[in-house]
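Since the structure comes first, as structure tokens, the remarks are kept for the end.
For this view, one protein chain was removed and the others were kept in their places.
Right after this comes chain A.
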Amino acid sequence: MTARATGERTLRGRVAVIGIGETNYYRHGASPDPEFKLALKAILAACNDAGLDPREIDGFSSYSDDRSDAARLAAALGIRRLSTTTMQWGGGGGGCCAAVANAAASIVAGLADCVVVFRSLAQGQYGRFGQAGGIGTISGERAYLMPYGVLAPPQRFAMRVRRYMHEHGVRQEAMQAIALASYHHAQSNPRAVMFGKPLDPEKYNASRWIAEPFHLFDCCMENDGAAAIILVPEERAGDFRNKPAYVLGAATGAGYRSGAMPHNSPQYASASFETLAPALYRMAGISPADVDVVQSYENFTGGVVMALAEHGFFKPEEANDFLVLDNLIAPSGRLPLNTSGGNLAECYMHGFELVIEAVRQIRGQSVNQVKRNDVAMVIGGPMVTPASNLLLGSGATL
């Protein structure tokens, strides 16, 4: 049963993902298409997957200041009526689940009927994320960091992870296991940018340091591509080609003064899910033991360690024992993780490829399909503010 009749304020069971679409994924700067064209291709692929006339779309939702503007998309696609256009505040992948939640909320509130959630990226056209240059002066948070050579994302997050390792005795091998799991899964995924490029512990250990404690393989790739999903109200979920994946819960934000800059968050050694994880489980009405498969955003492996612990899969002090490759791989590890290869090895689509993989797992269509597949979790943007998370479920969970 859905919660619809109770009047409870929830997304649980009220909205379904009925279409998923992706472009080819490319190394950064290698897309033959410009960014806006990638967005269009992904959206049309999602419509085709669903068996939906694209003109029925009436809303757009995205994050990280996506440059593919909703008004232009609506005009380009010739949609008949534009209802909702939501952009999640915050940079990077912290919004990848929040964008889904915002779209779902629009539908539950009656503001829209058929919303596309998407991310599009062409770094050849717009420049890379990891590099900083050509700036004469700097103010705000970055003024306290950049003059000290703390510029790129790995440099901005390494000290958070180092502190977490110090407080909880987490070893490098725990982060290594997360990298190995992503690469392991990518070897079965022809879409993955790192398909055909396996990783083993020796190669991980021999890889260069980017910023200690991050080796090269602890850091996400940078890629070009686009990905999209389509959401409709629960009552329409059965009208389309594929098995629906229902939103069971979502949460977005962070805890007390999490955004205090520079590096002054009270809960510094944290992935920012102290308030979000309980909120997610509360809305979905489930516990960590009910989760069958997890897609957890790897900007850096250390953030995944924190995020999984904060979602209750193990205590921080148990990270070294829990985070070993056998536990993290499909089909039957204790907690199959990043089963498409994720940000490290499939494509860094700012986590939206993770949302799509969660839908595939619920449908039973993953190239690394887990055996139990009724509940799939996505965790977006560890260590940033706001962060977000999402639980999807099969019809059997409602």
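Details
To be clear about the criterion, a contact is a pair of C-beta atoms (placed from the backbone, for glycine too) under 8 Å apart; a residue touches a chain by one contact, two chains touch by 3 or more; residues count from 1.
Here is the rule we use: contacts and distances are computed from a predicted model.
A chain of the complex is left out here; the name its UniProt entry carries, from "Gluconate 2-dehydrogenase", "DNA-binding protein", "Nitrite reductase" or "Cytochrome c, class I", is "DNA-binding protein".
Check A:Leu73, A:Ala122 or A:Ala211 against the missing chain and you find that the one touching it is A:Ala211.
Note that of A:Ala30, A:Leu111 or A:Ile138, the residue touching the chain absent from this view is A:Ile138. The residue from A:Lys197, A:Arg257 or A:Lys315 that touches the chain not shown here is A:Arg257. For chain A, the residues in touch with the chain missing from this view are 130-133, 135-152, 154-155, 158-160, 162-163, 166, 208-213, 257, 260-264, 268.
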